[in-house]
Each structure stands twice: as structure tokens, then as C-alpha cells.
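Please find one structure pasted underneath; my questions will follow.
One protein chain is absent from this view; the other protein chains keep their places.
In this document, chain identifiers A and B correspond to the written order of the chains, with residue numbering beginning at 1 in each.
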Amino acid sequence: MHDHIGLHHGPEHEVAIDRIDPRFRIVSIFIWVGTAAWLNNFYALSAALLCCILPAAFSGPGLKRVLERTGYLTLAVMPAWLLLPLMGGGIEVAAAGPFKLHASGLLAASLLQLKASTILIAVLGHQGRTPWNRWVWAAHKLLVPARLLALLTFTLRYLPLLSEESKRTYTAAVARGFHARANLKGYRGLAALAGAGLVRSYYRSERVGRALSARGYQGRFFLLRDTRAGAAEAFFLLSSGGAAVAIIVLIYWII
Amino acid sequence: MHISDGILAGSACVAGYVAAGGLVAAGLRGASQADSARTGILTAAFFLAGLVRFPLPGTSVHLLLASLNGIALGSLCFPSIFLALLLQALLLGHGGISTLGVNMLIMSVPAYLSGVIFHKGLKRGVSGWPFFFMTLTGVLVLGARLLTVALFEAGLVNFKLSWPSAAVWGGAMAGIIFLVFRFGKKADSVHIWGFSAGALSVFFSAVLFYLVLSFAPLAAHAAREGFVELARFAFVFHVPVILVEGIVVALLVRYLDTVTPELLRLQKPAVALVVMAFSLLLLMPFSVKAHAVGADAYVEEGQIIVEVWTDGGDVPSSGRVIVLGPEGEEVARGEIKAGKWTFRPDSAKSFRFIVDIGHGHGKTFSLHPDELHKLNKALASQGPAKQEEARTSPAGNDMASQERGAAKHESPRPGPSSAETLTRALLGLLVIGMVCAFLMLRNLRREVDELKKRLDKDA
Partner (left out) sequence: MIDPTEMPASSVKVSSLSYTYPGAVSALSGVDFQVDAGVRKGLIGPNGAGKSTLFLCLLGLLPGFSGTVRVGGLQVRPEEDLTELRRRVGMVFQDPDDQLFNATVLEDAAFGPLNLGLSKEESLERARRSLEMTGVDADLFDRPPHRLSGGQKRRVAIAGVLAMEPSLILLDEPTSDLDPRGRRELAEILKSLPTTMIIASHDLEFVLQTAPEVIVMDHGKTVAGGAAKEVMSDRKLMEEHGLEVPHSLTSHVFSHHFS
């Protein structure tokens, strides 16, 4: 389940982009997300989107996954598509009964969709199938505070385990005739399941804390595989950053 | 209640990240190493708990349960919620990545505050009922008002509940629910404070969501009204979520208090942090205010002059104006030069102006009735032909369209329309519905008591 949603654990199925040091990939993601968030021009954003699709082609999150995530995105943006054209004001494009669709609203909604899609593709494209601990290490090298990363490490490590445990408890409850209903009885049952999950996590966190202590944990991160910042990384970053700068400069010169 | 990518302008995203970073750093300051493991695992647990679907008649909701984060973790809820939102955005696609900072503020500040309220309330041993009632009232009053405003702005009804009437309706509904719980159910102080904390957290988050969409710089300024409308509907649809979350947090907190009370007292909230949280929150609208755009239109010798200025006193270097007629059709547009733009109308209508100076800043306003009157007089003196044309234009009689335009933003016309009657009838049915709910809940209470008796026998 977790590989499907993008939480990768082992270095087993690597793809091309995984060979690029994750530190450089994080910087590149920042550049593109920042660019997409800042630009408000359709042509610039389309160019940015095309640039982000390039690494996506090399790292293969899979067309199915990209479409799925874009589908979720569109669902999330749907209220904007419904409301903005109705309220926008300006030139009318179409009318249906008392509802009028305005051009400015349609434009605003499509701008929104374009920006959000660009950011989505930027992240998906750079992600590859790098296991999460390499990302954490890269963030550490990029000066993200160690305590925050320690928190993240434990969250990611125990997420699959807690999810399995809670599924087991839910199955056990269903086997005893529990059915989630929209009344106080159903809510109490669900609250008890959620509460039991929290309690178990709490006790586990105490035990893990002791195990950490027993193995001499000092809060440092280690990465065993060698990562070298070489020519490939330099090329990657330069081309990525260069493309973004080029787009921004072109837009401001032309417009 | 997550703002997705692409809605806010770049400056708002950056401001959000800066404020969020500050809160995360403040939250991590007192943390020891043992805390890292514990908080990390609990964050995973809260993340999963937020995926549980609670059924509602006809649908189901994901609860936020951020308030539980605030209650259990105190100031560590800031990094915890930040990471939970990061994972949601990366793994599940909920929310946005550029807007992560802003979303984190919307979720975590109310969560932290409700945690503080919960602990202080329980510690002082004060009865939670007044707070419970106030929370309910706030939610329902705002919900009632926003529901009618949202429907009004969408053109579906022709009136808005004024604040006093919203207070009456909302207060009445809150009162009924309050009475049901006060005298119909057995609840102890943990339940009551738990409900208040849970409901308050979602309530504040919804209010912040509304404020951000109303005041923060947007990527496309023309979308402002649309987003404010969206925020209104979002608030109204969240009212049942607020109530459900209140109930669920009350039940959860009771469970945890019985089984593992230490879990609820892990972190002592720091009062200084509350002050910091508030001030960071205020940062956002102030940064927008600094660029607030002022604009006005006045009539001079039969032409309309639109003047634009910014709060700092300077004149925007570029920008454009779009003029709309009373039916919303575009009449003219132009570029602002040196803060001014002139427009020569060939008829006197109640124009609306959209001023856009880029980066989501701008202003929308209507021509003032006095100015319209001046325009009418000026055009009349310019030639009766022009005035005739205006009178018989397909848009209808000037005065009538002016009234309709004005009425859209002012007090309701005398005499109810059919849509209005329908809405009022629905609200009335709602009250009757609440009374029936009260009666039904009394039966439910008997069911719950029987269940408890059976469980006690088993134990």
C-alpha cells in the first residue's frame, strides 16, 4: 500500500533519476515549485510544466499514477471550477438559466489548475523511487534541523506498522459484529478503535524510546551508501535552474 | 480546508512558510530526544486517525483531529501537524505544497489554542457548559449568516440574514442542542471540555480559511469573489463536521483519560507561545494591508475618471480597469496611466469597476449613486438624444436598473419573493427538526444506557 502512495522503503526498484543525489533533487524541486507559485502567466506556466515533465519521463512514476494524482487534484480544484466562472464578472461566455459563466472566472480557474498541475508534476517527476531515509539524509545535509528530521524518521518508519495494526483491530471488531453507523453507538465504537490505536502507539513510542537509548542513540544520522556529487548532479542542477531562470527572464522581458 | 496549490500568490506562500517555520522552531525548542521518538510515532498515529471515515447520513467525513494533537502534544503540535500535512500533500495529494505553510497555520494555531483551553479549563475545575454553549452559538450564528450570504451572492435567493437575525436563529438552534445535551445526556467535564476543544479547533480553522481567502493576495485577483464564496460554502458544509468532531474528540478524550491519562498530559503548553502564535497570525493580513489598493470613480463633465492609489501613498506603475454594466457585461477596459484612467460612457448606468494592479491586488467597487446622478445630469445636458437612448436601452429603465444594482448590495426589497419564502420555511422546518431530534435522542439515550448495563455485566 505504501509503495503505491509513494512511501518507498528499500532501494530495490531504482529508476534513472534515483542516481542523482537527492540533495540536488530537493533544490531542483524548490526551484520549480517556487517558480510555479510565483508566475501568473499562462505561457510561462505551460513552459514550466513542459520542463517538469522531462524528469518525469526519466523517472517513471508511471502514467497511471500521474493520471491518478492529477485526477485527485482536479477533484480538489472542482469547487473552484464550479464557483469562479459564476462569480467572476466580466465577459459572459455562456449562460444556462439563471447561471452565467464569465470568462475571467474560467481563466482564473484554468490558471489555478495549471499552477497546481505544474507543482504536482514537479514533485512526482523528481521523486523517483528513492527510499525515504535517503531523502531524510539529504534534508539533513541541507541544514534542516535534526530534531525535525528525527520526528519525520519515526513517523515514516512506523506508519506502515501502525496502519497494519489498526487494520487488524478493525477486522477483529467487525468479526464481533461492529458496524460503523451514524449514531452515538457507532461513533463510540470508532472512537474506541481510534483511541486504542493511539494508546498502543503511545506505549510503543515509550518502548522505542528505551530501545533507542539502549543502543546509544545520540541523535545523529548515518547513511551507509556512498553518495558523490559529480558531473551528473552538476549538469542536472544547472539545466534545471537554467531552464527556470530562462523562463522567468523571457516572461519579464517579453511582458 | 486545505488551500491547494495555485490559489495564493507567491508572496502569501512565502509569508506562510516564514510564519510556519517560526512556529515549528518554537515548538521544537523544548524537545528532548525521547520526545522525538514519541512525537514521531504519535504523529503517525494521528495521521492514520485522520484517515478514519465517520459516517454521516448519506455520506461520511474525514475528521481533522488536529485538536487532539494540540491537547496531547502541546507546543509540539506545531512540528507534528507540519509533518502530517507534508505527508498528506506528498503521499495522498491533499492540500498543496507551495501553500503548506499557510495550511499549517490554519490547522495548527487553532489546535494549539484548543489544547490550551482544554487543559486550563479542566485544571481550574470550571464547569465547561458555558464554553460549550458559546462555541455552539458562535458556530451556528456564523453558519446561518454565511449560508444566506452565500446563497444570496450566488444569485439563488434575494435576501441576507442580518447579524441580529442570524444571532436569533443561530442562538435558538444552539440553545436547543445545548438543552438536549445538558439535560438529556450524562456527560462529565472531560466530555464537555473535549467537545469544546474539538469543535473550537475546527471552527477557528474554518474562520481562518475564510479570512485567508478573503484577505491574502491571490494569484488571480479576479477570482477573489469566487474564492470568498467558496469559503462561505466551505464553512457551511463544515458545520456538521464541527459538531461531529466535537463529539468524537469528547469520546476520544474520555477514552484516553480512562486508559492512559499520561497521554493527555505530555507537554505543558507555554503561554508565551500563545502570544507568539497570535502575533504570527496577525502578520498575514497586515502584510496584505500594506499593499491595499484604493480606488474610486468620479464624474467630471460627462466622463468618468477612475483614480487608483496604494496605501503607501504612491501610485501603481501599471494596472488595468474593467468596467462592467449592471447585468455584468463588459462595457470597456483600459490601462491605468499615472494612477488615472478616463472613460467616456455613452449612457448612464450603474457601472462596476474591477481594478487590477497585478499580484492579486486590486479592488472592485460600484459607481456611487451621487456620481451616477451627476453623470445623468451631465449626459442630459449634453443632448436629449443621448438620454433617450439611455432610457430605452434594452437593459431597461436607468432608475430601475440602478435600484436593482444597489439592492444587490443593500437592504432587502419590501415584500418576500418566492425563493425567500421557501428559505424561511426551510429554516422553520429546521427548528421543528431539532425538536424531533431532541425526542429521538432521548430514545437513543435509553439505548446507550442499556448497552452500558450489558457491558458492565460482562466486565
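Just so we're on the same page, a contact is a pair of C-beta atoms (placed from the backbone, for glycine too) under 8 Å apart; a residue touches a chain by one contact, two chains touch by 3 or more.
The structure presented is a predicted model; accordingly, all values stated were derived computationally and were not measured.
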item: Chains in view touching the one left out; value: A
item: Contact with the hidden chain (one of A:Pro131, A:Pro145 or A:Gly186); value: A:Pro131
item: Of A:Leu143, A:Ala175 or A:Ala214, the residue in touch with the unshown chain; value: A:Ala214
item: Contact partner of the left-out chain, one of A:Arg19, A:Arg65, A:Lys141 or A:Arg157; value: A:Arg157
item: Chain A residues that touch the omitted chain in the full complex; value: 9-12, 131-133, 153-154, 157-158, 160-161, 164, 204, 207-208, 210-218, 220, 222, 224
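Convention: only the chains that are shown with their structure count from here on.
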item: List of chain A residues in touch with chain B within their complex; value: 5-7, 33-34, 36-38, 40, 69, 72-73, 76-77, 79-80, 83-92, 98-100, 102, 104-105, 107-109, 111-116, 119-120, 123, 145, 147-148, 150-159, 162-163, 166, 180-188, 190-199, 201-206, 208-209, 212-213, 217, 219
item: Complex contacts: residues of chain B adjacent to chain A; value: 2, 4-10, 13, 24-25, 28, 31, 33-34, 36-49, 52-57, 68, 79-80, 83-84, 87, 90-94, 96-98, 153-156, 219-220, 222-223, 225-227, 229-230, 233-234, 244, 247-248, 251-252, 255-256, 259-260, 262-263, 322, 324, 328-330, 352, 354, 359, 364, 444, 447-448, 451
